[in-house]
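Note that one protein chain of the assembly has been removed; the remaining protein chains are unaltered in position.
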Amino acid sequence: MEQQLALFLNLLIDGISTGCLYALIAIGFSLLWWLADIVHLAHGGVIIAAGYAGHVLISRFAAPLWAACGVALVIAVVLGLSIQRGAYQKLRSQGTGEMGMLTASLGVLICMEYGLAIAFGPEGIQLDAGSARTPLLAGSGLVVDAYTVAVIATTAATFIALIVLMRVTQFGKNMRAVAENHDLANVVGIRVNRVVLGASMLASAVGVPAAVVFLYGRGLQPSDAIHIVLTAAIVAIFGGRGSIIGALIAGLFIGVAESVMVWFFDAGWREAITFSLLYVLLLVRPEGLLGKSPR
Amino acid sequence: MDTSALSLSVRGIQKRFRGISVLDGVSFDLQAGTITGLIGANGAGKSTLLNVMTGLLKADAGEVFLRGAAIGAVPTFKRARAGLLRTFQHPRVFPSFSVGKSIDLAGTSAKAERFYATLHSLFARTPARAPAGPTYTFQKALLAKQDVAASSLSYGDRKLLMLAQVLAAQGTVFCFDELFAGLGPSVIDQVRECIVEIANRGNTVVFVEHNLAVVRSLATRVIFLYQGRIYRDGPAEAVLTDPEVVRLYLGD
Partner (left out) sequence: MEYVLHIATIAGIFAILALALDLLVGYGGMISLAAAVFFGIGAYGSALLTKGGMSPTAAMIAGMAASTAISMLIALPAIRVRGIYLLIVTIAVQVVFTIVLQNWRSVTGGDAGISNIAPYSIFGVPLRGPLFTVFVWVSCVAWWGILLWVVRSPFGQVLQALRDDEIGAVSLGKDVVTTKLVAFAVSSAVSAFAGALYAHYSTYVDPHTFNITVSIAVLLMVMLGGAGTLSGAVLGAIVLTLLPEVLKFLPLPPGAAAPLRQLTYGALLVVVVFLRPQGLLGRGATPTPGG
């Protein structure tokens, strides 16, 4: 295959892989924001904690992947729930305003990040995907391995599951009702608090595949926490909060855009491009590309 | 028609919320020195109309004119500076301000609020602006509480504070949204007197009100809004005794 084309396609594939990851980290954040106006900055910390949990099980206890995922899931859900109940709901009932909620969320994120750094050291963790990294289409010049396929498959499965949950299940319908109008949902008998707690469990759960992808991919370090949740926020804003499809499309778009940027710009500037794009978006259309217009 | 006396006009205002037409082609003219009552059942679009007139909402179609000039694209604060002021159905206060400071805030000129004025005052003494003396009992009562936190005022007092603020801000077109709800009878009389005085000075008043006795005693003209459209627009007595109006308004 022609050299330049192969390079471009590889960037594209890398972008799609990254984009899937972005979509996974964003959807949990986006759902909570849409549902209850909660800016769950600590989501980044939850994902990293899940990653560390999985890592400990695999590297220190030689547990199989499915077991590690299970434990990571439990830990993520417990963390997410505790933060929801112990922090957000408590503060809301105290009458804390938006700035207080943001500050508290930021505080929890920082605690998690540095707590993990103290417990495990700041260097970060990574797992070797081993044979999953063998290029599948050897000789074509395209870098596609089982890992990439797994990432895309996991993302697809997660999103399909989410869409089904949203459309078909009672819980999904309840979520939509609560997002639409808290008070009205209360009146029709929906336990709003329960739904929000359920959503935060869901948000944490969806973060686990993301953590696994990170582990076997670029690795995780505690200092990634802010970066992760920031990316989640960007994707959520781009895709419109609460929109599952939006998160997927936005995640892929940003992942591919970042990757392809390397074609034109020095790698160091990549992030600057993304953030500049975000800045322009917020100026022009703060509700995101797929969100509903405010006025 | 003498257009110079037209202080506020709206033409063909349309506004939809989620597919429901809240305002559907509303048009009327207000003359300086008049008091117009705006009545209608809940959800008829009265507050929405006020929001469109003052610029807090953008109409889907139609235009608002202030003294003949189209102000659809003018931001709310500029409309207010041009004299278009309003009070709110649910009383608003500035929680960290005292009563006195709230009124001072309303009465300060745009010029004095510029940052340049602040810098200038660092170096030169500007003569103290003589505050306009209180005319009405309710204003005197508020001044007696001038160091009280605005957030600790009762519902009725908050409404009076809103009124005092728009008076201090020297408007020319006043829009009151359910001002009389929650006020005691003696206060209602004062406020009525105050509004009559505002109009006598050549200003324009339009007020949304559910208390029809007050409307009858105050308004010279009444507009009846029904399902987003003007159903009747005429002399107060005629509209208020119109059997159709009574049926639609009270029947809802």
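The first chain written gets the first letter, and so on, giving A and B; residue counts start at 1 in each chain.
Just so we're on the same page, contacts are C-beta pairs under 8 Å (C-beta built on N, C-alpha and C of every residue); 3 or more make two chains touch, one makes a residue touch a chain.
Keep in mind that this is a model prediction, so the values were computed, not measured.
Set against the missing chain, the residues B:106, B:163 or B:219 yield one that touches it, B:106. For the options B:6, B:149 or B:246, the residue in contact with the chain missing from this view is B:149. Only one of the listed residues, A:73, A:87 or A:143, touches the absent chain: A:87.
One of B:26, B:39, B:52 or B:85 touches the chain omitted from the figure, and that residue is B:85. Touching residues on chain B toward the chain that is not drawn are 54, 56, 75-78, 80-81, 85-86, 88, 92-97, 101, 104-106, 108, 110, 112-115, 117-118, 121-122, 149, 151, 165-166, 169. Interface residues of chain A with the unshown chain, by the touch rule above, are 33, 39, 87, 90-91, 94-104, 106-115, 117-118, 121-122, 222, 226, 230, 233-234, 237, 266, 268-269, 271-272, 275-276, 278-279, 282-283, 286.
Simple rule for what comes next: only the chains that are shown with their structure count from here on.
Chain A and chain B have Cα centroids lying 48 Å from one another.
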